[in-house]
Structures are given as C-alpha cells and as structure tokens.
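What you see is the complex with one protein chain gone and the rest in place.
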C-alpha cells in the first residue's frame, strides 16, 4: 500500500503557484495538458476503459454469473479464450465467462477507485477548508486531530472492520475513503489560508455572508484545480488498495467481482496451465493504473508552471 | 462429539493386538516388512495454520494433535488402520464386573525424555490438570465425555481435583473409576487430552513448559525447534522405549497459509506432503502419477436449511427442500469442481464409515435428468415458478473451494429451477456465530467423524444436539438414535434414520471428503491411507529406498 503523501507534498507547493496566476490558469493548463503526449494517450485509454466498463457487457455472450458446467474446475483448461465459443477471454475457474466478469470487475474497480477518491476529496476538502478558514484554536484542534489520525495504521483498522462487520461494498467505500481524506484535508487547509486573505473573501465577509456560505461559495471553488489533480492521483491508489483487500478475501461478494479478485483467483491458477485467468484482468488492471498515472501526472504538470 | 456404546463394537473385544514388538529386529536399512530404506529419513510436511498449543491438556486442533501424538504417548495408540488399539504406555488393562473400574498395567521401560520413568502418577496429574478450572482447557469437555467419577463437579470447581476418578495404585498401576459403564472407554485413550504430562516441568515453567528449551516428553519424538507461524521441528527421542524401531529421524511441519504456494514448493522438492488445491488433482495425477494420492476420509459436506420458527417460510415446505436437494448435480461437483476422488453424497453418513451399509435412498438411483424433472415438479407443486421465483441467501465460510461449490450449486438451481440465490461468504468466526444463532437461510456445514461409527454423524440431527444448526426435530429420529446406543444391530436404525432424512431433507448432503495429497513417492508405502480418520504417527512412517 502506497501512501499519497509525496504527491500531496508536491501539490501543496504547486497549488500556491497556480493560484497566483488567476483566470488564465485554466486555459494555460489545458493547453499544457494537451501538449503532453503521454497524458493525452492516458486520457484516451481511460475513456476507452470507461466505455469498456459501461458498455462492454453488451457484446458479452454470457451472463457474468452463468456457469458452464463442462468448463469448470478440473475442466477449466478447456475454456480457452476463443471468439467462436463466445468466451472472448476464456472462462474463470468456476466456468464463468471471463469477458463478462472482466467487464464487471473493471466497473467495480473503477467505482471503488472513484467513489473512494470522492469520499476522500469531499470530506478532506470540507474539513481542510473549514479548519483553514476558521483558523485559530479550532484550526489547531482540527489539524492536531488529523495528525493523530495519521498515526493510526488504517490498513489494519480496515482489515478489522471488514472482518468484523462483514464485507460489503459500502464498508469498502467508507473504509477506503476515510483512510485517504487526511492528506486532502492538509492540502485544502494550506490553500484556504492563502485564499482567506483575498479581496473577494474579505468583501464577502464585509457584506455579512455567513462563514459556511463563504467556505462553500468562495473558498471551495478556488480549491478545485488542486482537488482534481489530487483525486486523479488518488484513484489508482484506491484501486491498488482494493485489489489488496480482495486478495485477503475481504473484497466484494460473489457473484460480483473486481479486478483485484479476478487477479487473485488467476494467480492461484498460474501453475495450472490457465494463464489467461491472470492475464486479462491483470492487463486491464495495469492499463487502468497506467492511464490514471499518466493523466494525473499530466494534470499536475499542467498546473505546475515550474516544470515546463 | 459424543461417543456411544456401540462404538467399534467389533474391536472392543479384540482391543489389544500386542503387535508393537512384532517389528522383529529391524535395523536401519530395512522397514517393518523388510523393505530397503532410503538413506535419509526426514519428513517435511505443510500445515495450513500454526497449531494452537502443544500442551496435551489444551491442544484442540488437528495440526496440533498430530504433533502432540508424536511428542507424547498415552495409554494406547491407534493401529495403522485405525480400527484396533496398540499398547502405548499401558500394556493391558482389566475391567471390573460392573464395567466401572479399569485397572491399567503400565510399561516399566517407558521413560520421559529426561530419563525419568513414566509413572501412573504422571497420568493422574495430567488428567486432573486437564479437568481443572485453573487450566481452563477448551478440551475439558473431553474429560467429561470419558465419564470419570466426579468429572463435571471438578470442571465447574465444585469438587476438589483429588475427587476425580483416577488413582495411582503404585507407579505402574493406574486405576480409573467411571460413573457409568463405557464399553469404548479404551478407544478414547488414544486422544491427546489423556496423554501424561511431566509434573515437575510443568510446575517449574508454567505456561511456557511446552517451549523447545523446556519441554520434556515421553513420545517417540522430542521438540527441537518451534518458530510460531513458520516451522516446528521434532527429532527422534532416544529415550523412547521403542526408539530402535522408530525410523524417521526428523519431522518438520512448515506453516504455509497459501495452498498454491505449498504446491509449488512441493514440486520444487521442499516438502514431502501437501494438500492438492480443489480441481487440480487430475492434472497432477497425470503429470506426477506416483505422487498424487487420494483416499476416502471420514467427513461429509452439506448445506443445512434453517428450520427455525423464524427461518424462511419456503424451507418449511418439504417439497422445496427436496427439490433443491434433487437439483444439485453432485457428479459435477465431485468430478469438476473438486476432482480429487471425493464421492457424491446422497446420505449424511459417508460410506467409508465402519460397519455402515449405505441405504438405498431413492435419489441415488435416479439419473440427474430424472432428478431435475422431479425437482421441477416439486417446485411447481409448492407454488414456485417463473412468476413467483424462490429466492434466498446461502452462506459459506471464506475459501476458494467453498466458493466454487456454492457458485456451482446456485447456478444449478438457477438453471433448472429458476431459483435466485445470493451468495455470502463470511470469515470463520463470524460464520460459526451466524450459524449457531440461526442467523442464516441456507448454510454450509461439514463434519468429520470423531470416531468411526455412523452415530458420530447422525447425532448431529438429534433435536438436542448442540451442532444441530438446522434445529431439525423429529421424534422418530431421536428415538431411533437413542435406541441405537443399546441395539444389537444399530445399523438397522441408522438406515432408517437416513431414509427419514432423505425424505424430509433437513440438510442437503453434497459430497464425502477424500484426503487428496501430493506425497513423496517413497513415503506413500508407509502412509496409513486406510485410516479414514488420518490419525497418523511419525514413528510408523518410513521412506523406502529409490528403486
């Protein structure tokens, strides 16, 4: 499990510079992003993966939970990938169509990644913005709390939670999201401190707008750039994390699956002459992560005028 | 687990086959049957999990018992086949007229690994200790199964340890008093809970006495090394009375959680024995015909309905239960999913059970097409169909093999009966809790016989059984099982019970286990494959020389 810390540190610096540039930032950033070939390729791949996850099921010849009893278990070696049989990616160890399952696994993995990142971003931004905006004692207490929470080995706590409360996708979202909002809170706070003293915020304060409204209407929108970058970098971490949880057998319930669960099953059959069971999910897992890495890096570079 | 009077009725008479010394004068290079032996006699095997304890009074798991049986020796040992007893520390015993008092004569040459003699006092100490509230052994109930005098009072702390019905008459005579006659009492003495423990060592080191640096034992092996979660090593005990006939010099148990990693390491030559993952046996048998073995085990695998008042309404209908049981194609499960020589189950009791005649239940005689057709009829009669599909949740504990079986079953029901099932896996402790609290609709179950007789399985379906998770209750079954304990031929009763179960179907038997292993081909000749309970002793093993 990698932590988002290094990116977070970098972003804390980047964001400050980005803010100074004002309105032209977005246009500049877009131009820079589209000049970056790797990032652009990543974006294209990402779009293709989304299309695959959303609509790939339409061309599947089988339901994801349909078992072909003649191709399961000891006979799974006969379920080789083939266009004729309709098992484009072959079958899994239980005789189910691997294509349909990979489509579904990709969807769940993306979902976990994106929802996990959104939870983190949502909680983290609000928390950080509030701490930064209110300042003083409250800020001190809120950020000390973050420090405290950062020392908790959350992966262990998550394993405990999944063991104890049973596994459900909701628990996974909550658990994963809750682990990663801390970095976001720090970044958001840092940003808010610089925004807080801007004229438009002071103007809002002077006209008697409520603090909550100021945070939501004036502070948060100005954090958007950095939030997007952070979220993009967070998604692949979440996907890796989910795969690890799946390996421990604590992931989503059958007949649902995720790329992590599929890879974990495929790895177990590695010695058994059915390498496609590992290969296809692994392929989609890797290209998804690559695409997110490239897009994330591209976005960061685009918003970072230092590294042109 | 409960033992019953007819247990091993045939062997009870011929208990002691004094063949321990029949090994003639074996020397290093020939086995008990005159085979040429391999140069190195070292046995390394994989265990799934770390053993919980090596204290005979406490040990409760299979892996731990395997080690404890090597380190300690009780009054009697199981023979290789598992159906007779061989003398251990006890040479013989006498039973009083009323069957309440057993007097054991102990072997004078038996020694602890520190050279002290093993005496009757060591057994007295061990048994009192196992029952004591102070030790709080999770296996204290075993002592109470043995029906020793005052045992329940001792366990609950209401009587003194000294009141327990076991006394040392002299150093080599042990007297045991029971509160009721128990014909199979001698058979119970091969279990780890009854093994002696060295009082002085236990008192000196407390909980830590089973560590390699402290432990003193009286079995064929002594513990040399123990690294929790990694390995434990036991080496031949030269003080053991039969040390000259002990061939394997060194036994290593490696903890390997992942069965596929274990298989890879077996293939790389690091292990002499490992379990074969579900579905891989046919391929391994083809590639390594000499090393892949499979033999029947005394275990069943089933799914249990929840028949409690607050359980699902649908399952209260016998036709639904029958339909679901009929529509499971067990051949697919044993031949494709598991593929390791397991046998399809139409009765609750495995065919491997001693003296058990598999009754001819109707379902076993039908073809799968007939079963499916019958299942569809029954479902229609019960009022379930396309417009009113049956749906329920089935739970199993987390494991790849259980998942595969559950996936296959849910699809069989879906494809033949249009039943919608939700699969839910839980990890073991949560699963046990849910099952015993009735917090499930359909749940996986499995049972391994504690002793080799049909009642070890069928008693699970008694109304009062603590393991009757279905909460199935049928007065006739209860009566038949109660009668069986005193019946001349209990098998007639068992057959009747099986037929009632086949009719009422409180549980769906799926298959009967097989032991499926990859094993060093030189070890296979001495492995007790015919012992369906797999109580093996390293002292009986040996590696033959390469041909």
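In order of appearance the chains are A and B, and numbering begins at 1 in each one.
Simple rule for what comes next: a contact is a pair of C-beta atoms (placed from the backbone, for glycine too) under 8 Å apart; a residue touches a chain by one contact, two chains touch by 3 or more.
In this text, contacts and distances are computed from a predicted model.
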{"item": "Protein name as given in UniProt for the chain not displayed, \"Sodium/pantothenate symporter\", \"Oligopeptide ABC transporter permease OppB\", \"NADH-quinone oxidoreductase subunit I\" or \"Cell shape-determining protein MreC\"", "value": "\"Oligopeptide ABC transporter permease OppB\""}
{"item": "Per the touch definition above, residue among B:227, B:351 or B:380 touching the missing chain", "value": "B:227"}
{"item": "Residue of B:30, B:92, B:105 or B:144 touching the missing chain in the full complex", "value": "B:144"}
{"item": "Touching residue (missing chain; options B:38, B:58 or B:248)", "value": "B:58"}
{"item": "Those residues of chain A which, in the complete complex, touch the missing chain", "value": "1-3, 5-6, 9-10, 144, 147-148, 150-153, 155-157, 159-161, 163-164, 236, 240, 243-244, 247-248, 260, 263-264, 267, 270-271, 278, 282, 285-286, 289-290, 293, 306-307"}
{"item": "Chain B residues touching the omitted chain (full complex)", "value": "1, 49-50, 52-55, 58, 60, 133, 136-138, 140-141, 144, 152, 155-157, 207-211, 227-231, 254-258, 260-261, 264-265, 267-268, 270, 427-430, 432-434, 436, 466-467"}
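Simple rule for what comes next: only the chains that are shown with their structure count from here on.
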{"item": "Centre distance in Å when chain A and chain B are each reduced to the mean of their C-alpha atoms", "value": "47"}
{"item": "Parts of chain B lying in touch with chain A, wherever the complex brings them together", "value": "260, 263-264, 267, 277-283, 329, 332, 335-339, 398, 400, 403-404, 406-408, 410-412, 422-427, 430"}
{"item": "Residues of chain A touching chain B in the complex", "value": "65-67, 69-70, 72-77, 93-96, 163-164, 166-167, 249-250, 253-255, 265, 267-268, 270-273"}
